[in-house]
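Removed from the display is one protein chain of the complex; every other protein chain stays in position.
Just so it is clear, A and B label the chains in written order, and each chain counts residues from 1 on its own.
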Amino acid sequence: MSVDTGPAATTRREPATASPPRRRRRNLTGLLFVLPFLLAYALFLGWPLVGGLISSLTDASLASGEARFVGLDNYAEAVGDPAVWQALWVTVKFTLLSTPLLVAVGLVMALLTNHLSPGRWLWRLAFFAPYVLPSTVVTMIFVWILQPDFGLADGLLAGLGIDADIGWLTEPNTAMVSVVLTTVWWTVGFNFLLYLAGLQAIPHHLYEAAELDGATWWDKLWRITLPMLRRTTGLVVVLQLLASLKIFDQFYLMTGGGPEHATRPVIQYMYQTGFTNFRIGYASAISYILFALILVVAVAQVRLFRPREEAS
Amino acid sequence: MTLHETDRRADPRPSGGRGDDTPPSPPPSRRRRFRPGALLLFVITALLAALWLLPLAWAFLTSVKPEAETTAIPLRWFPTEFTLDAYRTVLDGGHFWLWLFNSLLTATVVTVLVVVLCTMAAYGFSRTDFPGKRALFAITLVGIMVPPQVLIVPLFDQMVLLNMVDTYWGIILPQIVTPAMVFILKKFFDGIPRELEEAALMDGARRWRIYWQIILPLSRPVIAAVAIFTFITTWNNFLWPFIVSTDPQFMTLPVGLAAIESGYGLRFARVMASAVLAGLPLLVLFVLFQRQVVRGVAHTGLSGQ
Partner (left out) sequence: MTPRDRSRRLSRRALLGGALGLGSLGALGALGGCAPPRFSDGIPLRFWHLFAGGDGINMNQMLDAYRAAHPEVDLEAVTLAWGERYYTKLSMSGAGGRAPDVSALHLTRLPGYAPSGLIDPLRPDLLAEAGIREEDFPPELWRRSHHEGRLYAVPLDVHPYVLYYNVDVCERAGLLAPDGSLAPISGPDELRAAFAAAKEVTGHHGLVTETVGSDTIGPWRVFWTLYRQLDGHLLTPEGTGLAVDDDKVLRVLQYMRGLTDDGLAPREVDVNGAVSLFASGHAGFFIFGDWEVSTFLETGTPFSMARIPQVFDNANAQADAHVFVLPHRTDRTDEDHRRVYEFIAFLLSQSITWARGGHVPAYRPAQEDPEYLDLRPQSNYRSVADDVQLDPEVWFAGSASVMWLELGAVISAVFSGRTSPEQGVLGIRRVMEDLLDRPNPID
């Protein structure tokens, strides 16, 4: 994969060639190098990972000290909890709506700017700048733009003669669309960069050969460019899927999960269960279910990409 | 293989196009005669770029309007009088400076700790041998699969136990565990030719000196990428700082703006002024270090998301 071109590919593993006494000393030194990181890892990843698993088997509460062991009750409750399913459905809906847009827009941006060398830094600035902003800033701007009547969105529509009486953030479906559009504006720059990298990695002789055969611009796009970008697209889709499962900021900051929980993603339900309703045990169970889902996607990603990466 | 080549290879492709970077596939048609298609392409691109800049421009334009003009119908693009009143109110009142300080502090400490811990660990995994190395590296890799978002509930519980809720350490420490960075750095270190350090080892140099005097200087680009990416993600991180800081004294800028009622209500010039001010540090950073930021994100964002 082009963006990941570390020098690794070319390195041969060389066996360590050291004399025995030196090696023993090195043993200790090597461990010292990795120890600080592993310590932090154990404390702030290992501990909560195990702690969460344990508390998911109890009725631990934010308020009271003691927790009782309840076995798999929390998991059983979660499977039967319509709110969990609704939150998952919100996530799925968000994914289905946002992924095609994020792929298509990112690709179009990359195709447009790939050969437009004058002002390339400007395009990059325009398309990628939103990505470096905090979610709070992005949502503040879009909540303002989507204000009824005097917001920019309604204002522009009014300029076109459309009296848009749209509850951008107050009606279930439009609220979802608003969050999706905000997300596209915010994060498409990342996909744009990936596609740009993918485009620049396509060997130029392919195009030259095609030109000799009299291929048109359109032919080249369909026969060379898009097929050569297939892996990038796969990557973008998987990353998007992973990001969607973990989504929280935009929904929480723009709609608060409303109306009627129609835009409440899993992380927010987990947050509310644990911290608003004090049910740490149950919230931990939900987080483990989510974790399992994310693992499935992540493992699928590895399965999808590993063999071909090694082959190339 | 020369050092220079190593260096350039570490550059991911998207950064091509700036002065000293050789574009990987120079289009031979660059000096061709004018084509109408190119103009159309340019216009479409420019329109799309304008559309993308519009929200930022609108935020800025709103922020320099007198409050009464922000809600004018039909909307008015430019203020009748340019005013910085909203900025003055935001900067004078509330916690703005404190939050800015907190953001700078936590993002910097996280970045420094990540760079130190991860380069050390990556070096250890790449260049040294010790019992259990394979297993420990495998555990590190497994960590990449654990999204920090799913750990917020047990992590908060842990912070309560460690008495770290509403402290800087509570914000910082859970953010320093970034196994993906170890992976990226190790991959890079693996590619640095061993002859160099073998020579140094012959001279009797210690592992620490090799790490410090050979590996780190050779890895500057990738370390810069890791550092910049870490800084941006930490600065922008919302969920964890939001969870662990309930006291506004400890909130970072993104969290404070969202959690604390500014009292501005529907006064949008002020809301947009605070948005502009909160976004500005990163936009400036981005414009100044565009190439490094892009490289950082493309290089590390993939596994670091």
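Side notes on the structure shown:
Note that contacts are C-beta pairs under 8 Å (C-beta built on N, C-alpha and C of every residue); 3 or more make two chains touch, one makes a residue touch a chain.
Everything numeric here is computed off the predicted structure, so don't read it as measured data.
Here the missing chain is touched by one residue of A:169, A:235 or A:289, and it is A:169.
Contact with the undisplayed chain is limited, among A:75, A:121 or A:275, to A:275.
Within the complete assembly, B:104 is the residue of B:104, B:139, B:200 or B:214 that touches the hidden chain. Take chain B: the residues that touch the chain left off the picture are 19-20, 98, 101-102, 104-105, 107-109, 111-112, 156, 159-160, 163, 165-169, 224, 227, 243, 246-250, 258-261, 263, 265-266, 288-289.
Hidden from this view is one chain, which touches chain A at 59, 61-65, 148-149, 167, 169-171, 175, 255-261, 263, 271-272, 275-279.
We adopt the following convention: only the chains that are shown with their structure count from here on.
Chain geometry summary: the mean Cα position of chain A and that of chain B are 15 Å apart. If you check the complex, the residues on chain A that touch chain B are 2-8, 10-11, 14, 16, 18, 23, 26-34, 36-38, 40-41, 43-45, 47-49, 51-52, 55, 60, 108-109, 112-113, 115-117, 120-137, 139-142, 144-145, 147, 149-150, 152, 155-156, 158-159, 185, 190, 193-194, 196-197, 200-204, 208, 217, 235, 239, 242-243, 245-246, 248-249, 253, 267, 270-271, 274-275, 280, 283-284, 287-288, 290-291, 294-295, 298-299. Every residue of chain B that touches chain A in the complex is listed here, in rising order: 6, 9-10, 12-14, 16-18, 23-25, 27-28, 30, 37-38, 41-42, 44-45, 48-50, 52-56, 58-59, 62, 70-75, 116-118, 120-121, 123-125, 127-131, 133, 136, 139-140, 143, 145-147, 149-158, 173-174, 176-177, 179, 182, 184, 187-188, 190-192, 194, 201, 206-208, 211, 222, 232, 235-236, 238-239, 243, 253-255, 257-258, 268, 271-272, 274-275, 278-279, 282-283, 285-287, 290, 293-294, 297-299, 301-302, 305.
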